[in-house]
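All protein chains but one are shown at their positions in the complex.
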Amino acid sequence: MIAQTPPMGWNSWDCYGAAVTEATVRENADYMAKHLKPFGWEYVVVDIQWYQPTAATHAYEPFSQLAMDEFGRLLPAENRFPSAAGGKGFKPLADYVHGLGLKFGIHIMRGLPRMAAHRRLPILNSEYLCSQAADPNSICAWNPDMYGLKSDQPAAQAYYDSIFRLYAQWGVDFVKCDDIAREYPHCKREIELISEACRHCGRDMVLSLSPGPAPLEQAEHLKKYANMWRITDDFWDEWRLLKAMFERAEKWCVHAGPGHWPDADMLPLGALRQCYGKADWTRFTPAEQRTMMTLWCMMRSPLMMGGDMPKNDEFTLRLLTNGPLLAIEKESWCAHPVTTAEDESVWIAPRKDGTGCYAAVFNLSDEPRAVAVPPEALEGINGRAAELWTGRETALPLSANLSPHDAAVWFIRR
Amino acid sequence: MIAQTPPMGWNSWDCYGAAVTEATVRENADYMAKHLKPFGWEYVVVDIQWYQPTAATHAYEPFSQLAMDEFGRLLPAENRFPSAAGGKGFKPLADYVHGLGLKFGIHIMRGLPRMAAHRRLPILNSEYLCSQAADPNSICAWNPDMYGLKSDQPAAQAYYDSIFRLYAQWGVDFVKCDDIAREYPHCKREIELISEACRHCGRDMVLSLSPGPAPLEQAEHLKKYANMWRITDDFWDEWRLLKAMFERAEKWCVHAGPGHWPDADMLPLGALRQCYGKADWTRFTPAEQRTMMTLWCMMRSPLMMGGDMPKNDEFTLRLLTNGPLLAIEKESWCAHPVTTAEDESVWIAPRKDGTGCYAAVFNLSDEPRAVAVPPEALEGINGRAAELWTGRETALPLSANLSPHDAAVWFIRR
Amino acid sequence: MIAQTPPMGWNSWDCYGAAVTEATVRENADYMAKHLKPFGWEYVVVDIQWYQPTAATHAYEPFSQLAMDEFGRLLPAENRFPSAAGGKGFKPLADYVHGLGLKFGIHIMRGLPRMAAHRRLPILNSEYLCSQAADPNSICAWNPDMYGLKSDQPAAQAYYDSIFRLYAQWGVDFVKCDDIAREYPHCKREIELISEACRHCGRDMVLSLSPGPAPLEQAEHLKKYANMWRITDDFWDEWRLLKAMFERAEKWCVHAGPGHWPDADMLPLGALRQCYGKADWTRFTPAEQRTMMTLWCMMRSPLMMGGDMPKNDEFTLRLLTNGPLLAIEKESWCAHPVTTAEDESVWIAPRKDGTGCYAAVFNLSDEPRAVAVPPEALEGINGRAAELWTGRETALPLSANLSPHDAAVWFIRR
Partner (left out) sequence: MIAQTPPMGWNSWDCYGAAVTEATVRENADYMAKHLKPFGWEYVVVDIQWYQPTAATHAYEPFSQLAMDEFGRLLPAENRFPSAAGGKGFKPLADYVHGLGLKFGIHIMRGLPRMAAHRRLPILNSEYLCSQAADPNSICAWNPDMYGLKSDQPAAQAYYDSIFRLYAQWGVDFVKCDDIAREYPHCKREIELISEACRHCGRDMVLSLSPGPAPLEQAEHLKKYANMWRITDDFWDEWRLLKAMFERAEKWCVHAGPGHWPDADMLPLGALRQCYGKADWTRFTPAEQRTMMTLWCMMRSPLMMGGDMPKNDEFTLRLLTNGPLLAIEKESWCAHPVTTAEDESVWIAPRKDGTGCYAAVFNLSDEPRAVAVPPEALEGINGRAAELWTGRETALPLSANLSPHDAAVWFIRR
């Protein structure tokens, strides 16, 4: 089974928007293989509009000419992904990533290209036309490329089957499907069609749904039909967004488990927004970066690095290779907050192997602050503790003097 | 100035849906000229999708091929409007209607054809493309033909100017613009662009906005930018819809006045739904038809006959040619309800010329019922009264024994 | 029948709050008889807490000792209303007012005194106790004196009957019932009980309901069970409140008619808030006072002077004795706004006698502004016009150069 622990990898959006190229993907894959693979990182994901020849930033051009085959299936723009030439699609690039011992993922929008509907193109291996699958009233609020599908029409399943079979041929291991996770209730059935196509395409693929916020009351549907789903709108390197994640994490933490992971979104670390021709770096302070990594690990969110990794500095690389911290993703379970107040938060998580538990403290205020783990919250676990950012050993009770927006996290032995 | 009293005419929707033909329009125009013109009826209006060659019913086919010129302006489908051949558009048909002493109107959807945007066609007499005017996120919830326009772009005004100038060349006197009257607030500015194009196209045209319900709180905006606007969703020959109109009429009556008329929608009388190849007639009882005509006149709604008029029976023709009743539209003002209860309603309206007032009573219950005009409601007007459906003279106080859903209406002399 | 035109009079609230005394009432009655009676003013109304011995301002003291008889019926506090001594209640004061050719009114709260329920007092001429009529969960949000009644209990009707019979004995002509007009739906039935008690108490009394905003969707219920009802929360001498009245007036104007009048609240003119031991005068500018009087007359609101009238200056007296303006209350009907925009408003109202119409213009902006009556809005009435504040005659079209917040109003002859 896939996604038994939260997926970890890299995604091109935060650094290159809609404009990522094959060269960048290869460089990041090379970097991951060399520096991050031993710590559990494995997925290399090409984000939105790889089929748009003129995409240059995070913006979308309406009514543009998308790369597409005669069955209305989008193809990598060859000017941006040269190895796709000759109709080979993403197969050569996926092969390259697999050769590094990693896994390959792509982004898709729900639906089919508007042009494929207006041109009435046929759907491969079916008796249907794209114009029969497309719903002229189902459009994305923020991207102009696609029409959503009529979920009650056999043509809709046929179209989704046709693209997932293509992705299986290419060797895709991870599909991030967009314009769908917060589109309940009208897209509920469409999620099921996509999940069905994904699970029967002949290859194991993680199915990730975006954008958030997915509705909490649909948790069981999401757990059944997807492997991960976004719990907020797009997350970027702003403290207010990071602070707001604590509330969402509290609501969603009970729904994290093998095969189904609430997703706090990519990690906007290191070199971001590289498509604008100028140097740009995460605006998160070092303290905020520790807080983000600590919360994502405690809540067991998937971890997807968003920065252009070859440009990582030493600090960023260490963030991504803190083995004891990253172990929380694989070794803890049943995490939950002890308190979440305006100024601070405390989380605990038992170890699956019974050897103790993790406890994290967060300073959510704008002032230095000592944050303690209430002794009774450990309910009798009372051995020695090691702080995972500093490595320091300490006795109970646990407390940390934290700079603004900073975090500490301990493993406490029984 | 136009629309100094409420416009009166015929519209093709109720009888032919999206499938009206030139022959039908000519027959109805001929009928109107011969039978109705003396009573104030004058507009002959071709409703939706005159540009769709395959339209056959009240339904819309997505992704169809619309008749369009090289500037993205829709044209009459020549297979349905033969006189439009050779690029002449609606000019020949408008000329014919004018020759009968009548006026000619057409229906449009806000926006421009989706295909014109995807094909990036130029906008006539401008430097812009249709793809610059179209908003890929602005679609109609019930019709798949168009994209709404980006109201903040000069290209949008340029497109609307280009179509209204064409309509002026054709000789159009009345434009019913659809997908807009209830689309506040997002279409507020688009209404202004359309009004601007209409008022500066070089020809007087009544501007009518659909569908309803237009929002009451936008009454002043509607009064400023349009000549009439729908106050409910589509009205058909069902008692519950007619009964519900009383509540809307009460709310909107204070906004009726020269140049700006709340519109209770077409009159579904006589031969309706003729595009389905079978005889179909209004489901309104004679009593309900009297109630509808009486309410529309008392509230001074525009009157647009919806049935196929050459098929009118004697009863229907008399409904449409009751001169004393229709005079209420032109001779009364300041109408309002005295009471509107679950079972009955009473309306009054002074005569503009000071000679007396009108009073109407409605039985909204499903049982026979006597409905009276409270004597004090006439505030001192106390001469003889004549009932306008029967012609009977009577003294005050006024009361009528009404069958279920029936109405009576009097002119009371001072 | 009562209230065939809108009631006009004086009310003690704006000048004396809960602290009005008999002396003040007599002085204002004397003034009215001498100066205002010829212009239609007639009701003299004692507002809230005449039963509270220690009331001193507009505030209410909780858990105080109210003057009450052995049947739980409130009595005038004898220290404030000396003529009530010996159990005579308001009879002597009402007699005095009647002797001046005027009418007498009082304020009541819905319900019965909390103390009467806790003491389990008997209800006169019934087998019930006050504790059976009172609903311990029905309290007023802003006054601590009373419990509302259990409308489904015979004890409740018995209590209301007992107090209205007492008021009839006293000679009351007008009852302003408070804590009720905006308390739909839970007080809907209680309104009916009070109306029933009022109409069968043996004496004609105007029934006025407060405070607003009464819900517009209950208009027919209000018209059936009351003679006037408040359409806003308490109105005071603030421009923002006066400006906001235009929107309410537009919604309610269709519901004004003989016997039932939407009430825009007292006129805060002249000497206000006199219970605080210092001089205090209306904060409305002369222009705003003209605007208020003009709007109240055009919408035919009841007129209740709120200031301490013996202190009127010449300007205030002239406001209250402008005969041609006040005639609008009695001679017009079917008024409605032509436009109400952010900056200006225009209203028209036909004369009942057919001799012409009234038209008013209002400058709602904070700058001088010319406001015109659109010529087509008069729909053919085109004789000479006289402006009613200045007396100036003029020809059409009508326009006025208005200072900020000012108004003009014309009578236009046919």
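Worth pointing out:
Note that the chains take the letters A, B and C in the order they are written out, and that residue 1 is the start of every chain.
Keep this in mind: a residue touches a chain if its C-beta (ideal position, glycine included) is under 8 Å from a C-beta of that chain, and two chains touch if they have at least 3 such contacts.
Model, not experiment: these values are computed from the prediction.
For the chain excluded from display, the touched partners among the shown chains of the whole complex are A, C. Which of A:P154, A:G259 or A:P310 touches the hidden chain is settled by the complete complex: it is A:G259. The hidden chain makes contact, of the residues A:L129, A:A335 or A:L398, with A:A335. Across C:A29, C:A55 or C:A134, the residue that sits in touch with the chain not pictured is C:A134. For chain C, the list of residues touching the undisplayed chain reads 62-63, 114-115, 117-118, 120, 131, 134, 136-137, 139-142, 144. Where chain A meets the chain that is not shown, the touching residues are 1, 4, 220, 223, 250, 253-254, 257-259, 333-341, 348-356, 374, 376-377, 379-381, 414.
Heads up, the rule we're going with is that only the chains that are shown with their structure count from here on.
Taken as a contact graph, with one node per protein chain and an edge wherever two chains touch, the assembly forms an open path, each chain linked only to its neighbours along a line. Rounded to whole angstrom, the centroid-to-centroid distance between chain B and chain C, based on C-alpha atoms, equals 43 Å.
Chain A and chain C have Cα centroids lying 65 Å from one another. Touching of two or more other chains is recorded for no residue of chain C.
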